[in-house]
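Just one protein chain is left out here, and the rest sit where they should.
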């Protein structure tokens, strides 16, 4: 990974993550494990680990920031979910930008900002 | 969303997704629901929906591609997991590029490519 | 299922559930799908559906009781998690009473009632 400090979310593309994950998987000869079925199971497992970190704990952003162990654990688990998600996107040759936009359009129709503008979450 | 067809994973930055999700949440006044605890629960729920799509079905990429309904459902559920993940990243003001790189470094140490180069997944 | 109204949680044994689930699976020739790996994935999917029902909704017991649709959905999803759990117990020939008691003993050691008696959940 050509890690330089001036790489960040402003200038890094999704392709960067795809390449990094692809290389990591291929170098270990793990493509055979990274089947669609295994990857969706893996994403769910990692999402469970992430969720566990805040079970019974309704912490604010500030409380999480102050707790370094918790903050690092949450960051790591977010990364784990994302890594497996990217590996699934690689396995299916998807464009995340494309599927994100398609889904956001559906969400905007389902939850029109005209109808959902006063903090109500669900349709009556 | 200024959607143009020449936007894709090669040139779109993480900031793009962050902005889109932030705008969507704020326009609906949903920030109060998007607490860290609710978001980790939401990610886990969406990951479960994604996993369900391939339960009992060990489909190859090709089989998934041919099945348009399944393909769209998988794409949508990947997007849903990603959207909530981005909303959590927004709520905690994280740089995904940064936490991804940190975690990949840990993974590379844990699964050194010297030791893990022949398709074995777990340490003995 | 020989359903009679005087069967309830007071007098029904775990064996009853095991037999019902076993019969259901065998009659449909589904044992081949009910492998340990598929069943743990299925349990996680159903647990996600259950969790989804209370996402963003911190409802009390009374609010849930009054909402018949929600009440039925929660009951059904609890049953779904339980049915797959029982199928896994069947697939591995486990005695739920035995593994429950073993785990409760571990929990009692980890969270001794002397140390955990004033509503604190986690060790400092």
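Just so it is clear, A, B and C label the chains in written order, and each chain counts residues from 1 on its own.
By our rule, a residue touches a chain if its C-beta (ideal position, glycine included) is under 8 Å from a C-beta of that chain, and two chains touch if they have at least 3 such contacts.
Remember, it's a predicted structure, so these values are computed and weren't measured experimentally.
With respect to the full assembly, the chain omitted from this view is in touch with A, B, C. In the full complex, chain C makes contact with the omitted chain through residues 1, 3, 7-18, 20, 24, 27-30, 32-33, 35-37, 40-41, 43-44, 46-48, 50-51, 53-54, 57-61, 64-65, 74-76, 78-83, 85, 88-89, 91-108, 111, 113, 116-119, 121.
In the full complex, chain A touches the hidden chain at residues 33, 38, 41-42, 44-49, 51-52, 55-56.
Against the chain not shown here, chain B presents residues 41, 44-45, 48, 56, 121.
Basically, only the chains that are shown with their structure count from here on.
The centroid of the Cα atoms in chain B and the matching centroid in chain C are 29 Å apart. Note on chain placement: the centre of chain A and the centre of chain B lie 3 Å apart, centres being C-alpha means. Among the residues of chain C, those touching two or more other chains are numbered 41, 44-45, 48, 56.
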